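Removed from the display is one protein chain of the complex; every other protein chain stays in position.
Here the chain labels run A and B in written order, and each chain numbers its own residues starting at 1.
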Amino acid sequence: MMRGAALRRGRIVEHLAAGSSAAGLALCLLLAGGIVLLLVRAGLAPFWPQPVIEYTLRDGRSVLGELMLHRDGALIVRGDEQARPGDGYVRLREAEILAERQPPDAVARVHADGRRSYRLGEAGPDEPDLVGVDRRNALTFAGKLAFFGERLRAYAIGGDRSGDAGQGLLPALAGTLTLVLLMSLIVMPIGVAAAVHLHVYAGRGRIGALVRGAVGSLADVPSIVYGVLGLGLFVHGIGGGIDRWLHADRLPVPTFGTGGLLWAALTLAVLTLPVVVATVEQGLARIPDTQRLGSLALGATRGETLRRLLLPQARPAVLSAWILAVARAVGAVAPLMLVGVVKYAPASPIDAAFPYLHPSRQFTHLGFAVYDQALISPDALVGVPRAYSAALLLVALVLVLNAAAGLVGRRLRDRDRAFPL
Amino acid sequence: MPAMSTPDSDTTTTIAAQLFDDVAIALRTRALSLWFEQRQILHAIDLSVPAERILAVIGPSGSGKTSLLRCLNRLNEEVHGCRIDGEVLLDGTDLLSASAPVHEVRRRVGMVFPKPNPFPLSIYENVAYGLRLLGLRRAALDAPVEDALRAVALWDEVADRLDAPALALTPGQQQRLAIARALALQPQVLLMDEPAAALDPQSSLHLEDLLRRLGRRCAIVLATHNLQQAARVSDYAAFISDGRLIEINDTDTLFTNPLRRETEDYVTGRYG
Partner (left out) sequence: MSVPLRAQPALDVAALVELRRSSRRRRERAGRALAAIGAGAVLASVLAIPVFLLFELLPSIAVPDGTGERLGVLLSGTFKASVLAVLLAIPVGLAAAVHLVCFSTPLQRSRWRPVLDLLAAIPTVVLGLIALTWLAPWLQSRIATLLVLAAAVLAAVLAGFAVFGQRLRRHPAWRPFVALALGLAAGVAVIAWDPLAGSVEADTPWNAVLVGLALGVTAVPLICTVGADALQQAWDRHVDAAVALGASRWQALRSLVLPAAAPGLAAAALLALGRCAGETMIVLMASGNTPLASADPRDGLRSLSAELALSLPVAERGGALWRMLLIATLLLFVLSFACHLAAARLRARAAS
């Protein structure tokens, strides 16, 4: 039958359309899940104890160390470091290896200057600068887990001498949090006030529409452009002005006229302002107008209506605006590179010395640590795993913040509204 | 007298002779006109609201009843692009003039909306809302809140749960709460915009009882398109059509023996 064939063909076309479009969604899931899994694996791997391997070569030599990389028929093994960390790498071709084994009596040692060395049997001569000794090949799974936890802890809080950790993530995390906190203090009052002005005072007028449109277009301006604004206007313009006025005695050494925490926070505040204004205004607009009119009809002024009736109801929107702003700011690395992020902050922007917060100081940042360790680190075999650790922490931070915003936002939204923007 | 001009003229209002001779007038409008953007909503309305009586404003939907009410407490000013011309006189002063702060006008001219709109606060705080704005503390609020709730016959129903959320009340109770909320501020005039529009017939009748009692307490302007309701409740009635005040008279006369042809058509259901 002609009709039957046409019908069947139509049905198959429908299946094909459903399937190929489902593949797009599947790829999104694969990307999201794959990236998170990759980060978890690559970010945590450096803390898991790698076995110490003894390679016996065809020419009779033997090499003791950790396998760092196996690619294109060659192995890179981290062996004894004599003078400084990173000088003990050995490149072995697969062809020249006769045998390899994991001797249970192998000892991995860490020196006070970060060097590693490996011994068999006894711990070797008791050198004075040894800070850590472990027999990791002999560890049980539970022992390895404890070792992993210990190294992770040491890395997270810094001051770790016995792992691949270097400076640790604590300064970068502290710098990131201080930065977004300072930014929040700037952006939230301004953003909420502006949203209030748009909703309560400007109304549907022409000025309100103008500001709304401008705020919307600001959201699409690339973050690096904000960085240029921060450098040119805040650092050179305002900071330089403050220096000429207050710290003239110290010129030409700049105090405020160079990148620092305050200017970075200001830059991020401008960057996140559109998010805050739009979210808070949406929250205010979601309150039924009858409530506002009801309050006005009872002789309340606009300000009283706002303070007693509208703002308390918009509190979840304000909270979710704050979380979204912080999530956006934590991920914005490019502008920071122009306004004062550094690899190692010579002095932390927060310390015990009065006035405790030093807004003109430079700072470190998790996102910048990712970039810096991956691209600029002198020792890529160590730097890249560190970059992944920082990236894992950064992504965890952003995802937790976004999930929190989602939970807060769900209280506002109808769950089954059509797929919203 | 211009007010008694030819019965079939479109533009003037027919007011029965000696209608307001023996009652005090609470509020009076003079040549009140209203525009939204370029569209004229109200045309030169001269309306008198007798004190301590109920005035029903009747007319088809879209004839300007709500707009007229919202002129009397200046709520139209919340709408963008609105322009008002004329006078609204309360105690001899013009409410529309800039000298009167708008929020004080609204305190003296209360309003109840078609749909119950309790604030997401407790029952107590809903009634106390307007008084708190005047700086009163809890100790001074208990008495006026109770008074207001008793006045709308809600006290006995909610006395034991004053701190419960107002949104948990039934629509009928919510609407009475909205009236109590307005009464707590001791308004001189109470504007009611289709107060029974969202209620079931039972609650609606209950509300009408309440209105009849409140009508001895302050002036009430009741906008409604429910003619039976207007006939049952009000002392006076005004008929509005297309933004023009056509006729005003005591309710019985207006419904049984209207002076104007348009009014007769409307009240006998021959309108349109």
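One rule holds for everything that comes next: contacts are C-beta pairs under 8 Å (C-beta built on N, C-alpha and C of every residue); 3 or more make two chains touch, one makes a residue touch a chain.
Fair warning: this is a prediction, and the values are worked out from it, not measured in the lab.
Q: Which of the visible chains would the unseen chain be in contact with across the whole complex?
A: Looking at the complete complex, the unshown chain comes into contact with A, B.
Q: Looking at A:Val77, A:Ala194 or A:Val382, which residue reaches the missing chain?
A: Per the contact definition at the top, the residue touching the missing chain is A:Ala194.
Q: Write down which of A:Val63, A:Ala154 or A:Leu231 is the residue touching the left-out chain.
A: A:Leu231
Q: Sort through A:Pro104, A:Gly216, A:Gly241 or A:Pro312 and give me the one touching the missing partner chain.
A: Once the missing chain is taken into account, the touching residue is A:Gly216.
Q: Can you say which of A:Leu92, A:Leu261, A:Leu338 or A:Val408 touches the chain missing from this structure?
A: A:Leu338
Q: Pick out which of A:Leu152, A:Ala314 or A:Leu394 touches the chain that's been left out of the picture.
A: A:Leu394
Q: Provide the residue numbers of subunit B that touch the chain removed from this figure.
A: Touch with the absent chain occurs at residues 101, 103-104, 107-108, 131, 133-136, 140, 142-144, 147, 185-186.
Q: Extract the touching residues of subunit A with respect to the undisplayed chain.
A: That gives, for subunit A, the contact residues 10-32, 35-36, 38-39, 42, 71, 189-198, 200-202, 211, 214-218, 220-229, 231-233, 236, 270, 273, 277, 299, 301-304, 306-307, 327, 330-334, 337-338, 367-368, 370-371, 374-375, 384, 387-388, 391, 394-395, 398-399, 402-403, 406, 415-421.
The working rule: only the chains that are shown with their structure count from here on.
Q: Compute the distance, rounded to whole Å, between the mean C-alpha positions of subunit A and subunit B.
A: Centres of subunit A and subunit B (C-alpha means) sit 59 Å apart.
Q: Which residues of subunit A touch subunit B in their complex?
A: Counting only subunit A, the residues touching subunit B are 203-205, 288, 290-301, 304, 308-309, 313.
Q: Using the touch definition from the top, list the residues of subunit B that touch subunit A in their complex.
A: 73, 75, 78, 80, 103-104, 106-107, 110-111, 113, 115, 117, 119-120, 129-130, 132-133, 178, 181-182, 185
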